[in-house]
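What you see is the complex with one protein chain gone and the rest in place.
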C-alpha cells in the first residue's frame, strides 16, 4: 500500500533522514521505532507531504505521490496526527473533528453526524461541546486521532499518540487502535511505549540516526543487537551482552 | 534628457534624506529585532517628537540641536512607559494583537495631535535654515548635511551600545533567545521596554535633525512610516547596518523617482520596492537575518 524508497532529508548540514526505505502492506499495523531525534517524525512529514525530501520517492497504492501537496495526499487517503498536538484551540471538539469530516462530506449536517460518530468511537462522545483548549492531554491525543479518522483514511499515520498518557489511559486506547485496523484502515505508527508496540504491531521498522537499521516482528527486533546498541549506545549494549553471557 | 549635475544633485539630496530615513528606520528595526513586533505607531511617535521640537523652539526658544539631549531622554521615558504599561500588558503576548494595539496607538496619537494643534502645518525659522555649502556646481543645505552626519553618528552609537555595553548584551540576549535570557535572570519585560524606549529616543533625535528644514503637522508621521517599513524590510528585519544602507538606498530611489516620474508619482517607487521585497525576498536584500 505504502512504499517509501530511499528517502533522504537534509536540513542545511544536518541529515535527518539518510536513505531510509520501508513498506507497509494493506491491513496491517506497522510500527516505526527509534531513539529520540532518529528522524521518525521527519519521515512522517515527508510521507504526508509536509516536507519535500532531498531525495527519494513515496509510492502510495502503486502511484508516485512525491510531488503532491499535503492536502492532495489527504484526499487520496493518507491522514497523519501530530506528535505535538495541534488542536484548533478556539473551536469545540465537534467542530474540530468536523473539519476532518468535511473532506468527504460536503454538507454540514453529514459532516457533523460523521464527527459525532467518530468522537464516540475514540471515547470523546461526552466532550463534543467542550473547547479543544480545555481538554486534558489524553483528550487532546484522542482529538488528534479523531480528526484524522474523520477524513476516512486508508492509511493512518500515528505519531506517538500514546506518549504522555498514563497506563490506564493507554489500556483504554490500544483496543480503539486495533478496532480501527479491523475496519480496514492500514496503520503506520511511531511509538516509544514498547508494551503497546509489542501488543499492536504486526511488523516493526527501526530508525536510528536517519537510517533504517532493522525490520521484523516486534519480538525479532527487540533482540536485534543493532537495535539494542542504537538505543543504549555501544558500550552499554556490549555490557548487556556480556552480562547475559555470564548469566547463561 | 536630464543633465548629469541635476541627476547628481538628486542623488545627493536622496542620500541626505535617506540618512534621516535610516535613522527613523533604525528604531523600528531595533524594536523588530528584539521584540519581534512591528510598531505601527512609529510614525505617530515621530510626529509627537517633531511637535515637541516645535513647541520647545516656539515657546522656550530652544534650538532644535540643543533640544536633542532633553528630548532624547523624555522620549526614551515615554517609549519605556508605553511598552511596559500599555503594549506589553494589553497584547497578551500575541503578535497580531501587538500590531492592532500599535495601530490603535497611532490613531489615538495622531488624532489627539489633530485635536490639539489642528491640521495646520508648522515649521521652524532658525537663522541657519537656508545656509548652504557650495561643492563644485552643487549646493548642499547645511542643516541637511548636519542631519546626515547626525544620523550616521547615531547609527554608530547605537551599534556601540549594542556591541559593547551590558545593556546591549542583555538586549542581544533577549533578541536571540527570550526564554534563555529569562532563565539566566534577565528581566525580559524591562529589556523590551528599554528597547522600545531606545526606538523612541532615536525618533526624538531624528525629529531634532529634521525640523530645521522640514515641517510638522499631525499627519506627517504617516508619510514616514511606510518608508521606514520599506527600509526595514529591505535591510532585513532587525539588521542595523541593513537599515542604514536601506535608508540611503530608499532616499536615492525616492529622489530619482521624483525627478523622473514627477512629484505625485515619486513615492510609488518605494511602495513597489516594498511589495516586491516582501513577495520575493522577505529576508531582505542586505541583511542576512531570516
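Each chain carries a letter (A and B) given by its place in the written order, and its residues are counted from 1.
Everything that follows uses one rule, which is that a contact is a pair of C-beta atoms (placed from the backbone, for glycine too) under 8 Å apart; a residue touches a chain by one contact, two chains touch by 3 or more.
Everything that follows uses one rule, which is that contacts and distances are computed from a predicted model.
This complex has a chain not shown, and the name its UniProt record holds, of "Ferredoxin-NADP reductase", "Amino acid/amide ABC transporter membrane protein 2 (HAAT family)", "Urease accessory protein UreF" or "Septum site-determining protein MinD", is "Amino acid/amide ABC transporter membrane protein 2 (HAAT family)".
Touched by the hidden chain within the whole complex are the displayed chains A, B.
Among A:59, A:91, A:198 or A:222, only A:91 touches the chain that is left out of the view. The hidden chain makes contact, of the residues A:55, A:108 or A:194, with A:108. In the complete complex, the hidden chain is touched by one of B:96, B:136 or B:185, namely B:96.
Residue positions on subunit A in contact with the hidden chain: 48, 50, 69-71, 74-75, 79-82, 86-91, 95, 98-100, 102-103, 106-109, 111-112, 130, 134, 147-148, 150-151, in rising order.
Annotation for subunit B: contacts to the undisplayed chain at residues 37-38, 86, 89-92, 95-97, 99-101, 103-115, 118-119, 218, 222, 226, 229, 233, 262, 264-265, 267-268, 271-272, 274-275, 278-280, 282.
Convention: only the chains that are shown with their structure count from here on.
With centres defined as mean CA coordinates, subunit B is found 50 Å away from subunit A.
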